[in-house]
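One protein chain is absent from this view; the other protein chains keep their places.
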Amino acid sequence: MDSIIFLIQCPDQKGLVSNISNFFYERGFNVLDCQEHVDVLENQYFMRIQLDMSDLSSSRKQLEDEFADFGKRLNLQWSVYYSNRLTRIALMVTKAPHCLYDILVRHEQNELKCEIPMIISNHPTLEPIADKFRIPFYCLPIKDKNDRERQEKEIRNLLNKQHIDLIVLARYMQILSQSFTEDYFGRIINIHHAFLPAFKGANPYKNAYNRGVKMIGATAHYATAELDAGPIIEQDVQRVTHKNTPEMLAQIGADIERIVLARAVKAQLERRIIVHGNKTILFT
Amino acid sequence: MDSIIFLIQCPDQKGLVSNISNFFYERGFNVLDCQEHVDVLENQYFMRIQLDMSDLSSSRKQLEDEFADFGKRLNLQWSVYYSNRLTRIALMVTKAPHCLYDILVRHEQNELKCEIPMIISNHPTLEPIADKFRIPFYCLPIKDKNDRERQEKEIRNLLNKQHIDLIVLARYMQILSQSFTEDYFGRIINIHHAFLPAFKGANPYKNAYNRGVKMIGATAHYATAELDAGPIIEQDVQRVTHKNTPEMLAQIGADIERIVLARAVKAQLERRIIVHGNKTILFT
Amino acid sequence: MDSIIFLIQCPDQKGLVSNISNFFYERGFNVLDCQEHVDVLENQYFMRIQLDMSDLSSSRKQLEDEFADFGKRLNLQWSVYYSNRLTRIALMVTKAPHCLYDILVRHEQNELKCEIPMIISNHPTLEPIADKFRIPFYCLPIKDKNDRERQEKEIRNLLNKQHIDLIVLARYMQILSQSFTEDYFGRIINIHHAFLPAFKGANPYKNAYNRGVKMIGATAHYATAELDAGPIIEQDVQRVTHKNTPEMLAQIGADIERIVLARAVKAQLERRIIVHGNKTILFT
Partner (left out) sequence: MDSIIFLIQCPDQKGLVSNISNFFYERGFNVLDCQEHVDVLENQYFMRIQLDMSDLSSSRKQLEDEFADFGKRLNLQWSVYYSNRLTRIALMVTKAPHCLYDILVRHEQNELKCEIPMIISNHPTLEPIADKFRIPFYCLPIKDKNDRERQEKEIRNLLNKQHIDLIVLARYMQILSQSFTEDYFGRIINIHHAFLPAFKGANPYKNAYNRGVKMIGATAHYATAELDAGPIIEQDVQRVTHKNTPEMLAQIGADIERIVLARAVKAQLERRIIVHGNKTILFT
């Protein structure tokens, strides 16, 4: 069943549920799901409301214009999504195949409802996997530090041409520039192979081994200019022991990485995330 | 902050969020939290709405009367709770002390906001623990099978006299009669020391050992006439290995039991559970 | 580094570690890993000892003959494996692709060190996946109940011809005959999509939904004549809520199934499992 999803936030005030739900009731909508959250420390209100699209009796433009008018009075920040307009994803990878495979398989099985018109990499290693799933593979290596700007420009061109909505860094091992992360804020999901904020940056499994931790984890988050410091979307962990070498940790960790990344991408596709400051509201 | 909580269920229909939230908005209430669930397979709607009690401008009776009138039109089943009226709990135990201790400590630390005016047991073993926390301990042993009716009558007298709202079977190892479980339906929380529906009945840890399972669990559920088959409230598990004897399983399991039972009791005290058929809606 | 692995069991007695490790020390072996377990309830001793294969100074046959002589005195049951002789696996599937994909990807990434010379199915659905990984796909449908014997005979022929060591039922939805499971005892790993012994047999996710459980699981076990009752190798679970429909449970469950199956297959490939009665000793 197709649906319309509104993500809303505003300062908390009396009557929000009542007023907002009434707006849609008056227009004949059945509410399929309605979740709200109040951040009592910051007095901020958040809502995700999912409507039956078959109840839409006007044009999309008219609904949005009317809601914009309505929202001004309550000081709402909002966005709207239509489930039959599939999100277009660009996957970015380097050499590690497990997250790439995982997303492609879930996509093929229709577990991730989206389009994946391109895979971008700075290495040719994973092209055969792209071929298996018949997805165009763009190899854009970086020669040296001064070459990054040129490469990012090429990436931007590809993203624009293909109308990409979401970039998924499926173990892409290059740092993106500040301007890139700012321009695509909230639209780049990265998987970090550690339980953030522990073990930021490179070689987290080696560092976890050296610290003797008893669990390792993975963290999906929105990429920001500061490395591994963006809003966290999802995390999970796995128990390990002193018997696990760094190589074994990496292998155990790979299973967490791909599940955590898949959950984060799925949440984004289903519009269950609102970013607020450096945190996320993750509706269920 | 004190609050008023309404638990509501009814056949799903358009405008429920809007109509119900409007009822409270018109009466000046700030909605502290509103969660809903639609069982799409059974077309049934569930809502938990939590209001700021300081916004109550009428008597409780008047609010309830008005909501009853309102609810008739929408065919609502509902109940209301006032957080400043503490739930009164009777703990029932036999010989195992860990769940009893756990609840008494959480109560003392004000983590479980309730009153515990009595502990009932069929054995004298745990009386010293009751003494430590200065709670009256009633030892009501059962001589033989024919003696159960008499014992249950004594229990009922105690429960009535003390206006008990909730019975918590904190490892009470006697089976309650059908009439008892029916009369107190939805008001008896039991902890079963296994991951239901596996290992129903007696000796679950021995049975788990014999089956060679790699995880053991515990299940908090509402007691019903059929043993260990009532609506499940909460479950959790812990990994075990071939090294664990049945005695070690019991010890490992004790930690899961008490946490699962505590979570279930807390959910009940905070009115976050709606029973529907043999399942529970557990709001977060 | 290549290694030789001995799996040993016998009645418990004094001096086992000393005598067995001495046998290998006298022959110049470095012990890479030695794990033991005593089942104190049954007075049975289990050992897994892993040796550096480069220390082998005789023929394999001579080592085995000498250990056989030695073992007679201590009443040892034992088996030996050489890590450079890769286990040959036949994958059996029906329509669900997730476990098949998972094993093929792990195999391709060299996480599962084995050979996979064939995929057998009773349906043509998954042939395109086999093609992607260039593995021969044998479609052996069953017309009716009386047709099973014929089909199993064909399967046996394929297994024999290809010298298959291990059969992995990666969501194969047909019941194997008693004689088949007996002939291949300890060499058929099955994944059951529920936390055994709960929800044996068909439709576990539907049954889990109806029972209102708060966690779902998966169980890898050795297939035996009695359905879903063989020795358990590995289990895991995932938390679910009242919001999850049976379809969502199946999707959440798929992630547990494939991880649990992969762990079980890996344990088998690394010879970390000893079957004892209806239980497994699972070395780490």
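Which chain is which? They are A, B and C, in the order written, and residues in each are numbered from 1.
Keep in mind that, in the parts below, a contact is a pair of C-beta atoms (placed from the backbone, for glycine too) under 8 Å apart; a residue touches a chain by one contact, two chains touch by 3 or more.
For clarity, every value in this text was computed on a predicted model and none was experimentally measured.
Novice: Considering the full assembly, with which of the depicted chains is the omitted chain in contact?
Specialist: Taken over the complete structure, the missing chain's partners among displayed chains are A, B, C.
Novice: Any idea which of B:111, B:183 or B:226 touches the chain not displayed?
Specialist: In the complete complex, the chain left out is touched by residue B:111.
Novice: Write down which of C:16, C:140 or C:208 is the residue touching the left-out chain.
Specialist: C:16
Novice: For the chain left off this view, which of A:60, A:85, A:150 or A:214 is in contact with it?
Specialist: Per the contact definition at the top, the residue touching the missing chain is A:214.
Novice: Go through chain B and note every residue touching the omitted chain.
Specialist: On the chain B side, contact with the omitted chain comes from 97-98, 101, 105, 108-109, 111, 132, 241, 243, 251, 255, 259, 262, 284.
Novice: On chain A, where is the contact patch with the chain that was removed from view?
Specialist: 37, 39-41, 195-199, 210-215, 217, 231-237, 241-243, 245, 278-282
Novice: Considering the whole complex rather than only what is displayed, give the residues of chain C touching the chain that is not shown.
Specialist: Residues 14-19, 21-22, 24-25, 28-36, 38, 239, 284 of chain C touch the chain absent from view.
Throughout what follows, only the chains that are shown with their structure count from here on.
Novice: Return the distance between the CA-based centres of chain B and chain C, expressed in whole Å.
Specialist: 41
Novice: Calculate how many whole Å lie between the centre of chain A and the centre of chain C, each centre taken as the average of the chain's C-alpha atoms.
Specialist: 36
Novice: Give the residues of chain A touching no fewer than two other chains, as numbers and ranges.
Specialist: Answer for chain A, listing residues that touch two or more other chains: 284.
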